[in-house]
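Of the protein chains in this complex, all but one are displayed in their positions.
For reference, chains read A, B and C in written order, and residue numbers begin at 1 within each chain.
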Amino acid sequence: MPRLSYTKALNRALGDELERDPAVCVFGEDIGAGIAQLTLGLLSRFGHDRVVDTPLSEQAFTSMATGAALCGLRPVIEFQIPSLLFLTFEQIANQAHKMSLMTGGQVHVPVTYVVPGSGSREGWAGQHSDHPYSLFAHVGVKTVVPATPSDAYGLLVSAIRDEDPVVVFAPAGAMNVRDDVDFAALGPVPIGQARVHRAGDDVTVVALGHLVHDALAVADELDGEISVEVFDPRSVYPFDWEALAGSVGKTGRLVVIDDSNRSCGLGAEVIATVCEEMTLTAPPKRVTRPDGAVLPFALELDRAVQPGRDQLIAAVRTVMK
Amino acid sequence: MPRLSYTKALNRALGDELERDPAVCVFGEDIGAGIAQLTLGLLSRFGHDRVVDTPLSEQAFTSMATGAALCGLRPVIEFQIPSLLFLTFEQIANQAHKMSLMTGGQVHVPVTYVVPGSGSREGWAGQHSDHPYSLFAHVGVKTVVPATPSDAYGLLVSAIRDEDPVVVFAPAGAMNVRDDVDFAALGPVPIGQARVHRAGDDVTVVALGHLVHDALAVADELDGEISVEVFDPRSVYPFDWEALAGSVGKTGRLVVIDDSNRSCGLGAEVIATVCEEMTLTAPPKRVTRPDGAVLPFALELDRAVQPGRDQLIAAVRTVMK
Amino acid sequence: MTEGLHTPAGLYRRMRLIRGFEEMALRLVKSGDIVGGTHPYIGEEAVAVGVCAALADDDLITSTHRGHGHVLAKGSDPARMLAELAGRETGLNHGRGGSMHAADVSVGILGANAIVGAAAPIAVGAAWAARRSASGKVVATFFGDGGLNQGVLLEALNLAGLWQLPVLFICENNGYATTMPTRTGVAGTAVGRAEAFGIPASTVDGMDVEEVRDAAAVAAALARRGGGPSLIECMTYRFGPHHTMEHRIKLSYRTQEEIDEWRTRDPLDIQGRRISPDVRDQLDAEIGELLAEAERFALASPHPDPAGALDYLYASGLVPRGGVVA
Partner (left out) sequence: MTEGLHTPAGLYRRMRLIRGFEEMALRLVKSGDIVGGTHPYIGEEAVAVGVCAALADDDLITSTHRGHGHVLAKGSDPARMLAELAGRETGLNHGRGGSMHAADVSVGILGANAIVGAAAPIAVGAAWAARRSASGKVVATFFGDGGLNQGVLLEALNLAGLWQLPVLFICENNGYATTMPTRTGVAGTAVGRAEAFGIPASTVDGMDVEEVRDAAAVAAALARRGGGPSLIECMTYRFGPHHTMEHRIKLSYRTQEEIDEWRTRDPLDIQGRRISPDVRDQLDAEIGELLAEAERFALASPHPDPAGALDYLYASGLVPRGGVVA
């Protein structure tokens, strides 16, 4: 089977959707040149009416996408860096997200926001290393964080076809992942549907994005000693609680590894919901970024702040005690 | 003892700090006129150099406060509506919050952001009814939500004196609260220190801001049947985990009532931390706004989306089963 | 041209409708039938009506926190509009929007925005879509003098200027952003700002509906033939408070003389003088009846069912988890 990289998968998904639906268009900085690779080759294929290089006015072009969506288009926005989601939080959380309810259903806003290279890029420091997906889960904007090339393809396609705003985080740490892929089988992956990458009996490890690969490595490492189920929600919001109940119902133990800041992050939500509604045989554990984390520049500091395999192993061992 | 209203307490705290420290200054819209009451009378007392009416440029004046803070001032910003925190999320979360670490401690940013009238104001609809304190807990900006006049006084004073950025939410639902107050005893309330409003043995109810008063009413109502401890963290971040451990260690049961959206809100964090680190004798419960909530305009809908007493009573009864 | 706004009498009638509607709303705020208050448009009617008179029925607008005038000028049903303000299921937004968000997409209103300046880039996006589909539609976006200081609005001017999009930026300069006089908030001028982005701009008497209409017609024609955006600054005045809650606190940001002075230039009188007294009386009576009927309709309409509080939250039909999970 051919190998497909995560980056190419996103590029292919976007190209396929532009091809399929003339309402799809793309806004972003330097997307004509395709410097983030997401849009490579798309300007020459689809032209300036579909692939629009924007000035550095993220707030205006984010709401511009909303306006275009109100008129029947399905815009996709590329943000060069994750913290541009802070800059445009008003436009996404307070405008695009709220319009359907506030108008009593008169309009909807099918816009997709993609961040190729979310989380740490190693050495990009405090303002370029955020992973703010939990913020969108909190305000209730649909949010996906694919871990593999086929999920990247499928979730981007679903995001574009969705009638509501959707944020797609493509973690920098996953963008070099390659997979054997049957191109004919590539297709939409439903938003809100989890994926169990590896079945296990002893403990459920919830992991997202690039951390899925760390969780899989840890599961391998612990193989024989502890049987780890690697549960990838794929969507942060809506979350596939039903599937998680199935997994936790089997294992009775839970560890979440989450590249958010600790307080009020996805890890908190997963543990809270499980503890309210499901039954565990041992206290759960989170492995996250610290509270209030700002990623320091120096590599050893940058890494020290991110959740990692050793911490995950320790957490899994603790819940197994 | 004299009665002090919540609003007057905030106004008094700000006046006292302006009086005490010439570095304190205030920026905001219509603050000369004092239309939000927070700044009533302060312009005439302190002049245009200390109380600055700003144009509708929230992003610029928020970072302007950062710049002034870097030069030794201690600016206070008033935001007329809670969703202006979305608009200025970049300036607070990505600029003010990060500067100290990013400069390796060369600077600090003692700015206070106050929202008089956070949460629902009843009938102000989707874009004026947010209660986004959990967002700031997630990014790690210090955040307080006082419930009473003396706490409003004391927490605003502490926020202004703090060396870091602090967001102060003054819930619309608490601003009419009045208290008997010994003016001489008014003083700073440490950020990060909880307050037990009512001791109890059976269940800890964590409540914040205006919901403290609902929790107290519920505790009254259940008196004789169930002994409810009303635990008010006062600060969302940093959270007083030690005090909570004391309370939960006694009661063994936990309900959180939280005016945030459910997913990744304060309620989730409280439950997650308790379940990881403390011991409960029954599964905990949250009473929150729904996932992704946007407050609809009509009063019966607005109220239906907010956490309330009946739900709290039901939750307390459930954890007591 | 928006239906009903072809004649001097038609212009007068629509302004009278807005005036009467706003007075009725004030009354219903006092009686408690409208919760949360309103930002009255009284005094500024010529702006909304003048601009909409220059638009075609299928042209688009975006509105503001002070939006009732825009919504009625563009042709929404006053009865459903009032039902919206009263939070009824029959309201334009099924009671979900209220005063600051009442909008009627079916007549080309792409929402009313409670965040100052926020609608401008939405209008730019709609204009981009219109240009792309060669629909010939133009988009008018209303905002106040205070909105001139919002970064996103200035960014929107740049995009519209750069791409020559069919947008009419309508600045309702009523002299104040709440309590702040325009001159203490705006360095330079509205016109100068637009021109800095390559956008032709002019200032008109916002109390004269025909003058507003004529300027808007020129701008709309320019936009429609691909000539790009314009900005029109309409000098106007709100006769009443910023918001109905303003009286709760003693404010002295403007003098009684100033208010009286502007009241001598009431847009209804300016236009009223252009039609015969008989016609004027007849129109006033007509509007009176129409509004009485609107009030009956609105107040007799059912309140929404709390069980549907989160209806319309997700267009895809996603049902959010409730705030309590049993």
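Definition applied: contacts are C-beta pairs under 8 Å (C-beta built on N, C-alpha and C of every residue); 3 or more make two chains touch, one makes a residue touch a chain.
Here the structure is a predicted model, which means the values were calculated and not measured.
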Options B:S5, B:Q59 or B:S129, residue touching the unrepresented chain: B:Q59
Candidates C:G192, C:G226, C:G288 or C:P302 - the one touching the absent chain: C:G192
Touch with the omitted chain, as defined above, among A:A60, A:V230 or A:L280: A:A60
Hidden-chain contact residue, picked from the options C:Q150, C:N174, C:S230 or C:T244: C:Q150
Chain B residues touching the omitted chain (full complex): 25, 49, 54-55, 57, 59-73, 75, 90-91, 94-95, 99-110, 140, 142, 162-164, 192, 238, 273, 276-277
Residues of chain A (touch criterion as defined above) contacting the omitted chain: 29-30, 32-35, 37, 40, 53, 55-57, 59-60, 83, 87, 121-128, 262-263, 285-294, 296-301, 303-307, 311, 314-315, 318
Interface with the undisplayed chain - residues on chain C: 149-155, 157-158, 161-162, 184-189, 192-193, 195-199
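Just so we're on the same page, only the chains that are shown with their structure count from here on.
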Category of the chain touch graph - line, ring, star, complete, other: complete
Between chain C and chain A, distance of the C-alpha-averaged centres to the nearest whole Å: 39
Centre-of-Cα separation between chain B and chain A, whole angstrom: 30
Shared interface positions of chain A, touching two or more other chains: 90, 94, 101-102, 140, 238, 273, 276-277
Residue list for chain C, restricted to those that touch at least two other chains: 93, 95-97, 101, 113, 115, 151, 310, 313-314, 320, 325
